[in-house]
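Note that one protein chain is taken out, while the other chains of the complex remain in position.
After this line comes chain A, so read on.
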Amino acid sequence: MMISNKAELDKCREAAVEELQSYGCRILVCSGTGCIATGSEKIYQKMMEIVGNTPNVTIEFAPHDEKEHVGVKRTGCQGFCEFGPLVRIQKGDKVVQYIKVQPDDCQEIFDNTVMGDGLVDRLLYKKAENTYVQPDEIPFIAKQTRVVLENCGRFDAESIDEYIAAGGFKALEKVLFDMKPEDVVEEVDQSGLRGRGGGGFPTGRKWKQVAAQEEKERYVVCNGDEGDPGAFMDGSVMEGDPFKLIEGMMIAGYAVGSSEGYIYVRAEYPNSVARLKHAIAVMEERNLLGDDILGTGFAFHMHINRGAGAFVCGEGSALTASIEGNRGFPRTKPPRTVDHGLWAKPTVLNNVETYANVPKIILKGHEWFRTIGTEGSPGTKTFSLTGSIENTGLIEVPMGTTLREIIYEIGGGLQEGSEFKAVQIGGPSGGCLTTQHLDEPLDFDSVKKFGAIVGSGGLVVMNTDTCMVEVARFFMSFTQRESCGKCVPCRIGTKRMLEILEKIVAGKGEVEDLDKLEEIAKSVKDLSLCGLGKSAPLPVLSTIRMFRDEYMEHIVDKKCASHTCTALRNYYINPEKCKGCTKCARNCPVGAITGEKKEPHTIDTAKCIKCGACIENCSFDAIEVR
């Protein structure tokens, strides 16, 4: 159905709502990257097959007649990635959440829950003697506030009709018919929305600056180059609710007077690219993108650019350089992107989650938005919760939620009951928060005070088995590799810092290395050209501040308490457990293990290369690492 004016949009919405309500039952198969990886596509196909083969049942948009009408849908990320593939069975308001569904389970689910009112007990989520049926009852989901992710997992990510039925394009309609561009900018400004990409710059102020430019050719660009390792929120929005992102960008376009939008997506997100391409094609087909949208004369065209594997392209000026077909080098600022962005024209550059917040702010108003979150950071924030945590997955919470609530109430505590040590927030540009920060509310300003940044929202939880020096080395190796090489402090500074960290984890550190690290870190932080360099030393500085003892232990005692750093491990054979079977001696590649048959063996630590082959080969658990 074409949607060329307001009447047609209304008609389409009515039809879509009616269609949605006509389903006796909807089978919602999670199609986020995580669940696809665990095999959800097979579940989708199997469900289609079962439903298709059942007499008196129709699927999708076929004419309904007297038959039962069942929908099989691919949704965006349902969030509980650890327990995929996820399937929800929805009948009106009643929703059943199944976890870890396999193709062989499909028939049983269909017979019991789709056709009947029974449950398949073994596929329900269970925790501490409780069984959870509805997804909203599961503590992981119940404790969240979903604004940006509200459609993820509930609607077909590829269906424009479902998006419209869920209230999609109402905000676009409102701005095009009832608001002047300056009202839109004002509304966003009043809402206090801040850039979700990490910097936390006020979005409304950015839009104002672009709208005030003399140059009339302007661009709207979306940063979907979610490069932080351990972060997948933006990917989940792009693949789970692509229409919402596009609607947000269109509103930005209307507000600042731009008719061209670009989304720059990371190359490692093929699903996001495919879903966005599909969404754009459908919208163009229906006249929702192009010239004269809804008959108002407003024109907007969307383009997708795929990244090519350069982390630095998440930086604004590098990103626009990449869209222009150049190397992704950041440039000196000012001029800022708002004056001199894509093709040297004024450009609004925001992150995926920022745009995805916009339609709801327009619809419900800035007062509503300000009821969520904190005074200085209103709204919600999505995080990807990963690492040594019981429930990994995609979450959304109000700004100002404490780390304790996130880790223990939503995340279910640490994996296998291990002990909390730290959480890395903000990826390679961020820092560590530790037990002393567990009860601090997390928002843009508070996290900065602790020497870290909210960043794009990666939360990697680490337990006491994690070596913080090695973590610092890991992040430094990442930023060093990704340094574009344009400016000296970053190019050389990160390299020197990495060398020192490598020296320390290899057990060759000296006490003055810590001072050197801090000194170089300061130069890199102060003198680098772009955000990548300026923030590269943060993980090192923050781990030195929080875990100085651990660094000293590596340097002075030559010990790594968590036994992570290979060079600092020492292997011993416990003579009480060793049976003298000789297996370890036979498997030692350097002949460091000696001993008589049936007598306890010993390891010559001078010869030992710490490869761990003996541990793998010992059947009696006799080899210990100290």
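The criterion applied here is as follows: a residue touches a chain if its C-beta (ideal position, glycine included) is under 8 Å from a C-beta of that chain, and two chains touch if they have at least 3 such contacts; residues count from 1.
Quick note on the criterion: contacts and distances are computed from a predicted model.
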Protein name, per the UniProt record, of whichever chain is missing from view ("Carbamoyl phosphate synthase small chain", "NADH-quinone oxidoreductase subunit NuoE", "C-type cytochrome" or "4Fe-4S binding protein"): "NADH-quinone oxidoreductase subunit NuoE"
Touching the absent chain when the full complex is considered, from A:7, A:212 or A:267: A:267
Residue of A:308, A:511, A:590 or A:609 touching the missing chain in the full complex: A:308
Full-complex contact with the absent chain, from A:105, A:228, A:247 or A:260: A:228
Missing-partner contacts on chain A, residue numbers: 33-34, 36-38, 81-82, 84, 226-232, 235-236, 266-270, 305-311, 322-328, 384, 386-388, 392-394, 424, 427, 458, 460, 462, 466, 474-475, 478, 482, 484
